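The complex appears here without one of its protein chains, the remainder shown in place.
By written order: A and B. Residues from 1 in each chain.
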Amino acid sequence: MSTRQFGARVQRNEDDRLIRGKGRFVDDLPLPGAAHGAFVRSTVARARITHLDVSAALAVPGVLRVYTHADIGPLDQPMPLLIPHPCITHPRTQYPLARDEVFYVGQAIAFVVAEDRYIAEDAAALVEVGYEPLPVEVDYEKAAEPGAPLVHADVPGNIAARLAQRSGDPDAAFAAAEHITKIKVRVERSTAAPMECLATAARWDEVSGELTVWDGTQAPIGLRGALASLFDLDEHKVRVIAPDVGGGFGPKVHFPYANEVLVPWAARDLCRPVKWIEDRAENFVHMTHERGQTHEIELAATKDGIVLGLRDRFLHDTGAFIPYGIAVAQVAACQIAGPYRIPNIDVEFACVYTPTVPVTPYRGCGRPQANFALERAMDRLADELGIDRFEIRRRNFIRPDEFPYTRPNLIFADGLPVTYDSGEYERALDTLIEALDLPAFAKQQEEAWKQGRYLGLGLSFYVEGTGLGPYEGGHIRIHPITGKVYVNTGLTTQGQGHETVFAQIVADQLGCSPENVIVVEGDTGAYDWGVATFASRAAVVSGSAIHNTAVKVRRQVIEAAANMLEANPDDIELADGRAYVVGSPAHSVTLAEIATASNPLRYAFNKAAQSATQFAPAARSDGPPLAPGSHPGIEAVDYYSPPHATWAYGVHGAIVEVDPTTFGITVHRYVCVHDCGNMINPTIVEGQVAGGVAQGMGGAFYEKLDYDEDGSLRNAGFMDFLIPYATEIPDIEILHQETPSPLNPLGIKGVGEAGTIPVAQVIASAIDDALRPLNLPPLWSVPLSPSLLYAHVTAGGAR
Amino acid sequence: MTETTAATEATEYGPDDLVEIEVEVNGTVVREKVPPRLLLSDFLRHRLRLTGTHVGCEHGVCGACTVHIDGEPARSCLTFAAQAHGHRVETVESLAAEDGTLHPVQRAFKECHALQCGFCTPGFLMSVAALIRDRDDLRTASDEEIREQIAGNICRCTGYLNIVAAVRRAAELAGETTHETTPDERG
Partner (left out) sequence: MKPSGFRYAVPTSLAAAIAVRAEAEDSVILAGGQSLIPTMNFRLANPQVVIDLSRVPGLDGIEVSGGTVRVGAMARQRAVERDPRVHAANPLIRETLRHVAHPVIRNRGTVCGSLAHADPAAELPALLAATRGSVTAQGPGGRRVIPAAEFFEFIFTTSLEPEEILVAAEFPALEPGEGWAFAEFARRHGDFAVAGVAATLLLGDDGRIRRARLAACGVSHVPVVLTECEELLAGQAPTPDVFAEAGRLAQGAVTVADDSTTTAAYRRHVLAGVVEKTLRTALSRTGERR
């Protein structure tokens, strides 16, 4: 019998090449003769371009082209609005190269192609751009006020979209409330900062007319569609390959970036491969941002803390354009009530244009903001009513017997009303409470305060809609000679371990080792049905599709083996890469032999081909070698289309100390209890949670994009945009709970974003708790910093 | 134009001149001609096709480009290739043995799931390889101590937990080292 792979802490298949330095990131791929691109980017946030002279740049030896908007033919059009929605009344997307105006610092104006990147940068520096600056308002709250300078002259009030949703009867709930809590919170803009910046390489094959693009994208199939459309090619003439990608985290699902269209354009124009490898300074002003939202949130409650109604008005900063639609705001709106019953909800948002880098989803996609707003409000409500923070949450949880729990009229990203399918929220809370040992902490805290130390505890409960459709597919073929199992799916990985977790799923069905299952994804030439990697969906959707496919393959293998071994299919077991008859393990045949035998051969070109004929033919039939309706080989395709999102959840708690001499913080303990349903590989799940928490910590205390009033980014680099090192991230204790999802065969829920969602609230909540003796107002915005905490404490009059 | 003046004992290269360099890279002596401004990271990756070393920031903060120069970890993005003339450089490709056997630090990272996307990993491997070579106390060092030693390399995927575990595991796998550290050096 094989050991069950699902649920096992299997080591990763992808690691060997990565630890040897044989990874295949875009800039690692050999592309002989490639020319290199560099962009000329706007240094002014909002301006008319009065003058654009590329002649000096063209004169630099080694420069091949300098493209402006006038040189790119049909590409000179606004890029698509990827996810339209009727509430987007004023959609604006950008041209790949600016025409007469620029809308944010960093916007691409020209694209230089030269023999190498050094020369390309020399030339880019020589492109003369004349700007006539226009007034700007960078802060999105002010940009939404009457009279603010307009980002787009024809978009009144800078409002791109507005959506109001009501579930139940919120007005009645508020009218009947015994207590109303009202707060305003703000989350500042941030950036994902993956270790590998964006990267695009392209080659046109003049003979076959095919375009091949290597791109660090999370959406190769989507990008292929866009490129085929823009270049007016049949889709099968365009191949997009996402090789190894050094971190995605959301912004790489957006397409097409200017580079993604200009690099192929240049490659065709020059009849030469072209590559563009973004550098870190560019990444800060080119790759999309996210997180800027301000919520005015109210809770209508009974005096026992039962929240009957929620009202939220929020502004979402969408940057200068809105190419990804309202996804982030929509997700925030739909998650605003979290794990709580709150049957009456009134949530309205407006997406505001500002002259800054456009905003598209970043890990969490609005959930961190919604979580911060809701949980800050719950903390406040608890405080105002004199109810314990843990207890008030317990009183409001949706109970296990209430699932599926629907919020009518709150339409999620799957186009359906928010419906939570399963969960044990209270059990998770109890697990956290036990892990933190609250009574012991209370004593510790008292002692600490007596000593003049500030020790506090924070918590946050989150829910996460995962596993969005529309679908993903799986394709599996067992290769005849090697017996290795090849698996394809349409989405792609940026480090999440697909080559391992998908292999585990297949290995369970086929009784082989996951090491012998080879997952090839991210290549539209290998497989091209599917969507993309985002929103914690790969394990759920591709995992389920691959499972469905593997089940089919298992049946084929068993039937073929039964024929070959002249046994009954019910008596066939699969283990150790072989099929054998139960009770006589010596009477077996390997997967390789089965695969070879299922393909009627004429030529015994090697021993494997020869030996397959020792047994009875795989397809028992008196008719033709390949029976009508059957197919050669062991191969199958299947899909999974989720009926709706499946909801993961969790609760984090932390014990934090604030140092009164520096206002730095030390996180003494950080505990995550999370539930992502059945876990394919707990080690990989824990890695995702830990990585998410680290990004959440960055967003809570370190990482802030520092725009000045003119719209220039002061900290476009790692010196001043503070990504935490190992010394800034605490040890993270991860406790699992598994409430299987009823929506897919494996009972999986997504986990990719889980770690990030609640961290800002946990930290704010813990600091509030630590500083309780000082009687300060709560913290309403993130990220925090020592300097901000100092101001907060001294403004409160305390020393 | 390249000028060498006996009187001034200085070789000067113009920006478009090529500097002849001789560097031992991963045990092999390499002779190349490079522009003065070519960064060592680009030299290794594109001239020598040793693409294991990655470039994450080009300002020395993230550590993805870490290699060994004369046996000590160094940022290849903050070194000109010309400065490597006459020196010894080792990259991540030199860690595994000739027969493919993984270096203890590589094994440890794999065992401990200390990598996800793998982009920062070569820089960590080179930093940690030197660390376990130079110190024999990491098996029992505290998390805090290990975190201090690996601060200077950014990972955006793992949250560092498993990297800390991998450092300890690498020290275990490496067994006893022969390096003698005096109390002074360990301060």
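Everything that follows uses one rule, which is that a residue touches a chain if its C-beta (ideal position, glycine included) is under 8 Å from a C-beta of that chain, and two chains touch if they have at least 3 such contacts.
Worth saying up front: this structure is predicted, and the values here are computed from it rather than measured.
Hidden chain, full complex: it touches shown chains A, B. The omitted chain makes contact with just one of the residues A:Phe6, A:Tyr95, A:Tyr454 or A:Phe663: A:Phe663. Contact with the chain not shown here comes from a single listed residue; of A:Ala175, A:Ala442, A:Ala627 or A:Ala791, that residue is A:Ala791.
Annotation: of B:Val25, B:Leu39 or B:Cys120, B:Leu39 touches the absent chain (contact as defined above). Against the chain not displayed here, subunit B makes contact via residues 8-17, 19, 35-37, 39, 42, 58-60, 63, 66, 69, 72-75, 77-80, 82-83, 127, 148-149, 151-152, 182, 184-185, 187.
For subunit A, the list of residues touching the undisplayed chain reads 117-118, 121-122, 125, 279-281, 661-664, 702, 704, 706, 708, 714, 717, 719-720, 722, 724-725, 727-728, 785-787, 790-791, 794.
The rule we apply is simple: only the chains that are shown with their structure count from here on.
One finds 31 Å separating the Cα centroids of subunit A and subunit B. Within the complex formed with subunit A, the subunit B residues making contact are 35, 37-38, 45, 49-59, 61-62, 64, 91-93, 95-96, 102, 106, 109-111, 113, 115-122, 125, 143, 146-148, 150-164.
Subunit A meets subunit B in the complex at residues 11-12, 14-16, 18-23, 25, 27-28, 30, 118, 192-197, 244-247, 249, 279-280, 494-497, 683-684, 686-687, 689-695, 717-719, 723, 725-727, 729, 731-732, 755.
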